[in-house]
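Note that one protein chain of the assembly has been removed; the remaining protein chains are unaltered in position.
Just so it is clear, A, B, C and D label the chains in written order, and each chain counts residues from 1 on its own.
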Amino acid sequence: MEGLAIKILGAVITTIVAFAVGMTYGGITRKLTARVQNRVGPTIFQNFIDLLKLQSKKTNIYHGVMGHFAPMWIITAAITVLMFIPVLHPGTAWYNSWFPNLSFHGDLIFLLYMMVFGSLGMALGAGQTGNPNSAIGVTRGLSQMVGFEIPFVLALVALMVQYQTTSIQDIMTVQRESGVWMMFSNPFSFLAALFASLGMFRYSPFDIVGAPAELASGPVSEFGGKYLGTMMSGGSIFAFIKLTLYVDLFLGGAYSIPELLIKTFALYMIPVFYGWVNPRYRTEQAIRYFWGWPTALGVIGLLIAIF
Amino acid sequence: MNTLALILLILFSGAIVAFLSEKVSKFLPSLIAFISITAAGILFYTSPADVFNFKLSMAGLNFTLKIDEFSRLFVHMIIGLSWLASMYAVGYMQNKERQGTFFFNMLLSIGGMLGIVAARDLVSFFVFWEIMTWSSFLIVVWTGADFRRTGIWYMVFSAMGAYAMLMAIMMIYSDIHTFNIDEIIAAIAEQRLPHLVEASVLLLFGFSVKAALMPLHVWAPNAYTQAPAAYTAIFSGVLSKMGIFGMALVLLSMLKFANPADFSLVYINGFIGQILAWLGAITAAIATLYALIQTDAKKLLAYSSVAQLGYITIGIAIGTPLSVMASLFLAVLHALFKGTLFLAMGAVERQAGTTDMTKISGLIRRMPWTFFVTLVSIISLAGVPPLAGFVGKWMLYEALITNGNVFMVVVVFFSSTAAFLYSYRILFGIFLGQEEDDTAHVKEAPLSMILPMVVMALLLIALGTYPGLLFDPIAQGMTVLGFENVTWQMTVLSNVWGNTVNLMYISTTIGVAFVAALLFLTLKGRKGSRNVGTKDISTSGEIPLEHENLTYQLDFFKPFERAASPLYRRKMTKIYDDLSNGLDALFDFTRKIYTGNGQTYALYVVIFLVALLIYVQNTL
Amino acid sequence: MCSFDYQTIMSISIYGSSVVLMLLGLYAVLVKKNLIKIVIGLSIVDSGLHLLFVAVGYLHNGTAPIFSPEAVDKVNQMVDPVPQALVLTAIVIGFATTAVALSLVIRLYKHHKTARIDQIKSLKW
Amino acid sequence: MSITPVHYIAVPLAAAFLIPILSKFHKETARIIPGLVFSYFLVISFVLMRQVSNTGIISETIAGWRAPWGINLVFGYFSGFFATLMSVIGFLTWLYSYRFKLVDSKPAMSYYILLMMLVTGSIGIVITGDIFNMFVFLEIVAISAFSLTSFYPGRDGAEAAFKYLLIASFSSFLILLAVLLLYTQTGTLNIAELSTKVHLIPQSLKLTILVMFVVGLGIESELFPLNGWAPDAYSQAPAPVGAVFAGVVVKGGIYATMRVMFTMFDINEMGQILLILGLITTIIAEVAAIKQTQVKRMLAYSSIGQMGVVMMAIGIGTEDAVFAALFMMFNHAIIKGLLFFSTGFLLHNSLTKTIAEMKGVAKKFPVLSFMFALGSFAIVGLPPFSGFWSKLYFLMAAADAKLFSMIALVLAVSIVEIVYYFRVVGVMYYHQPDESLPTKQPGLNAYFVMGFLAALIIGVGVYPDLITNFLHAAAYELTHKTEYVQTVLTQFVR
Partner (left out) sequence: MKRFLVIFLMLALGFYLIQALHFVPFGANRMGAPADKKTVAAFYLNETVPQTAVANVVTAIVVNYRGFDTLGEVTVLFLATTGLASILYKRRDEEETERVSKPSSTILQTGAKVLFPLVVILGVYVFVHGHLTPGGGFQGGAIIATGFLLMLIAYQKYHLSHSMLTWVESLAGILFVSIGLWGLITGGTFLENSWFPKGTLNSLISGGAIPIIYIAVGFKVAAELTGVLDILLSTKDDKSASNIQQ
């Protein structure tokens, strides 16, 4: 019973950490972007403020059952994935006490699919609102996903084949034991995954889903108040999840929260930087982009992993 | 009376009675079909396992029918899905013409399928196979639309497959003079079958047609679309699995017994398996791509079925315990979710008059139950946890990765990611989006149609957490195929590398998180929330005008289509069209021999006479 | 070179003429366009064949197979009676065929207003 | 007076000679007497088949002369199979066309007489034990067939009949020549005695004779370059006559071929050639059939194709293959009969008899369309209809002979067959009728006939043992000719 209580506590802590980190990173990005664009920009904590505002607003509009479910769907997916991801290295003190979660009970393929779960809910909710822009946003997002999934899967398969496991812990353990990060043992796969991450984070030039200029934020355009707030929270957790996953898989994982923060932040800046210097792609350009060099790199990485 | 024979007799005589009873009442055939299938089901489930054994000696041939553990798995599928579909059909077919024909063929094809899985000799296998084929053909053309493209193509491809099988059967016969599968397996083990490789390839060709494998799939989308939904569920759900059954029979049951010492045979076996698996993967990818550009929901599902059959084929073709298990699991699952989906589309068709997604949308409020079952099935189809589809997908991926088929994994992954696109397409196209005025009158389907779908949807949910319920019969069936001691757990999946996924934890986590979020969102600020219609939206911050078109249904994935345009360029149907046109021209040219001039015919006679004389006198 | 005795000459002339008749008839059937000529050709073929029938039954210095009071003992010189009986049947059948053929020609001519076989091909392919 | 095989010939001949007189007094006699004769055929067949199963092959002498001296009739399983089949088809055809409205009594009289003699002649071919007599019966069949082909007034019937006549003349010429040459070498015309004496013939001459038989009988059995007449004749003859052509006349030709090739000679001498000819015939006929626009013409080509397969089975020449050939012929007779019978009413008032005119007929004639569809299913060899078994047995025989490429080709053309039959079925069922042709509903007699054939097709399909034992006996008898020869040659005089 005590174990269960600790687990629940750990889960809550994990969620809070992930949420906070994701929100903060978002704030930092906004600030940095503003500075680069020669603006003052909001504070780093603007996201928290936004969230507070949204949650305290009265929600007037009810768009039907799917519109109601969509935010829950996202947050559920975010929390579930988070539970199955090793935030820190297994075996470390921090890990054992606070972040054990359920990460022994899932593996990479499960995570891949579980991450889609949230998007699906979002898509359904967006669909029911009847806003054509939302639907367009969803179709773009799905199309783009097919685009970046190929290099990403190539990288992951290379990883799994190279280490003969599909479990994230095992991959981390192998990296720790050998002392060589995946990033260095198979740089091609890493690069492929990195390129895929550009699409995954949906920053410019891959921000075709939201596309503030033409779709008015796309899927989320009809949501407001508690719904939008919940979605934002879920999105932040997902940002943390993605970063943690990359760190776990390619950067050898982290032994402590600071290490995790450094690694994730470094990783996070790559799409952000990339976005600063690139205007938005059209959907087919984005897909073609992912099916170009990233895929080639992924294939090379996979070949290296096999032989 | 033998129980197995009795079951078949019930189905076949039920078919005839149903056909004749149309004269009495329009309603009667559907009822008779339902009753016969129920009777067959009751008979099957109340009899002990060892009575399904039937031998008949007729016309100088010995026919053996036997339901072993492997067949039993398929019998579950056939009887279960047919029962639900026939229950559904009672409501679905109401007030339609020519119900007698429909139910006649439906029962006949169900009987044919049972015969196929029970057959232990190749002749009865072929007989039942053909009965199944033509009865399903008659249902496919039942609506009569586009007979040439749908009916003739289906029949031609089926015939190609069936005749390839017949050729193989004859090759085997010429070697060992028996049709009995057990004796054939014994002969393979003793290397008394020189034509083994050719025969297996031909058999696999035949089964690939039914399993709609890549170059032979062109009949499937049209056929699945044209058949009435109540039957398409069976058609796509179990009838296509007969191809899988046959493949399993050849690859796992027959070829496996080839002497390992014979290197070339083993090599060929692996080679055949690899080719087949790659064909399955390519089928999955291409069919998915075609599925997502469809505008008709049934056609979309039809392509989707082809893609799913591709996955199933991969598993069988790879032939490791996990992959076979994945494949069989997916096969059952496909029957469940694709059955549900086709039934749901049938309900939509019946209530709204069409399944063309450009014509209807926003049915979620009108047909909530149908939406629910569709959603559950789509989530299963997409393989998203925590529903059952994930289990099958997971096992398939793990099987492929652990077996080293890494590039195949990527192709499969690509196709199942692209499957999200059409999954969303079908949900959005029919149930979500703008509510149209001309669908305002639509009502939910009657209970007798909803019930079967809900049953299957609940099964899908249950299997998502407790796949072991299905692993049990699968593992038993695999024993027959030679995979003894397949380990499985009720809620935990594991691969050969020792990695596990605990479905119980997943479901629990999701459930807890979901309930928490639900409570939070539902309870918070409930007051004052206003239920608005789909017109009440802001597009780019503006309130849309009354006449403004807010429906987004055409060219749904146009950007993707543009991006993937090289993959769409070559259409298989075009190739077959060219082929058939070429053959047509050749035929037309050939028949010009018959010039119509009697004198020319006389000249032929004399030329032939002289030629034969010269030939005979100079050579014999 | 074989000697031109009576037997050879008879052989060549009888067999030869029957073969030539058959071939001529066939030639007419295969080349002539007129329906009547084709029917005539068929008759000529038949004639050649009937001649051959009679010819193969022939015996050197044979007599007819009829037991007239003065020839009762000539049984050993009688020619083979069987082909003669057969040819009787064959002739009658040939006649029947020709009659039917002519009637068909009449009808064809009535409808097509022509008797050229290459213009009567409304049934083809 | 016990029933003997000669009743097959004597009774219908007497009837045929009687009809012109009797029909002067009562017109209906021209219809009824052939019916009585056909019914009597059934009785004869039944009695004789029982007798054969009890005592073996029956050999009957004519005019009291023992086998080589006189003409004899032989009735064993093999001949009996054909005779029974022909009797049944003849009877059904008569019953079917019983209510055919004919202009007035005279052509009606001709029709029934010719129909009766067509069947009688074919049965004569089958039961005779004398090669020249067989020729005479072939001519009886031919003359009746010419007249029936051109039975409908109009130009096309005459054209078809003339082509038929032209080609059939070649057939009779060649057969006659071959018989003459055989006679000169062996001094006999009796098939049984010939079979003991053919070894006396010099090889080169024997081959020439064989070639003449192959070509002459090939014309009758519709082998490829010799079958130009067949589609025209089938398509122009009245529909029931088409059924008789397919079910009776061709069978006579095939029977003659089998008798000559198996009993008189050895099948191995010409087997290969027949095999290849059969294959080519099948391929070309099916290929031509798929492009037809007229239903009956299509059925005709289909018949030719089937006969090609039968010829292949004969060419293989083993007992199993002969069994398959007989089974196939049985199926072909009943199924083609059903198809011709149903088309007869479906296109009753149509002038051009094209497939397009059958649009949507299923709405107006559900039973007839069902029969046609059933026939289509059966003839392409789908189980559980009888056509499947014969195909299976043929393939088994071919597989035994290791003729895989041939199996492949036959199966490939089967697909073509499926296409064109199913296309017609599709037109019948799944097209909207564009105009309402004033068509005629069949009477009870036609329904009975078609129902009987359909029941036979399904019955044999579900339970092939109804007929297989019998066919096995027939195949055994043909491939083991000793019994035949001995029965004929050693029979007690009178």
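Throughout what follows, a residue touches a chain if its C-beta (ideal position, glycine included) is under 8 Å from a C-beta of that chain, and two chains touch if they have at least 3 such contacts.
Keep in mind that what you see is a predicted model, and the values were worked out from it rather than measured.
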Across the complex, visible chains touched by the hidden chain are B, C, D
Where the complex has a chain not shown, which of D:I71, D:M298, D:A397 or D:V488 is the residue touching it?
D:I71
Residue of D:G154, D:P366 or D:G443 in touch with the missing chain, whole complex considered:
D:G154
If the missing chain were put back, which residues of chain C would it touch?
7, 10-11, 14-15, 19-20, 22-23, 26-27, 30-31, 52, 55-60, 62, 64-69, 72, 75-76, 78, 80-82, 84-86, 88-89, 91-93, 95-97, 99-100, 102-104, 106-107, 109-111
On chain B, the omitted chain is touched by residues 603, 606-607, 609-610, 613-614, 617
In the full complex, which residues of chain D touch the absent chain?
1, 4, 6, 9-10, 13-14, 16-18, 20-21, 24, 60-65, 68-71, 103-104, 106-107, 109-111, 113-114, 117, 124, 128, 130, 132-133, 136-137, 139-140, 143-144, 146-147, 150-156, 158, 161, 181, 184-190, 201-202, 204-205, 208-209, 351, 494
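Operating definition for what follows: only the chains that are shown with their structure count from here on.
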The chain whose C-alpha centroid lies farthest from that of chain C is chain A
CA centroids of chain B and chain C: separation to the nearest Å works out as 69
Per the C-alpha means, the centres of chain A and chain C lie apart by a whole-Å value of 100
So chain B residues touching two or more other chains come to 591, 594, 598-599, 602, 606
What are the residues of chain D that contact at least two other chains?
159, 162-163, 166, 231, 288, 291
Footprint of chain B on chain C - complex, ascending
26, 29-30, 33, 38, 117-118, 120-125
Which of the residues in chain D end up touching chain C in this complex?
132, 136, 139, 142-143, 146-147, 150, 154-156, 158-163, 165-166, 169, 172-173, 176-177, 179-180, 183-184, 189, 231-232, 235-236, 288, 291-292
Chain B residues within the chain A interface of the complex:
362, 364-365, 368, 375, 379, 382-385, 390, 393-394, 397-398, 401, 404, 406-407, 409-410, 413-414, 417-418, 420-421, 424, 427-428, 432-435, 495, 497-502, 505-506, 509-510, 513-514, 517-518, 520-522, 524-525, 528-541, 550-552, 556-557, 559-560, 562-564
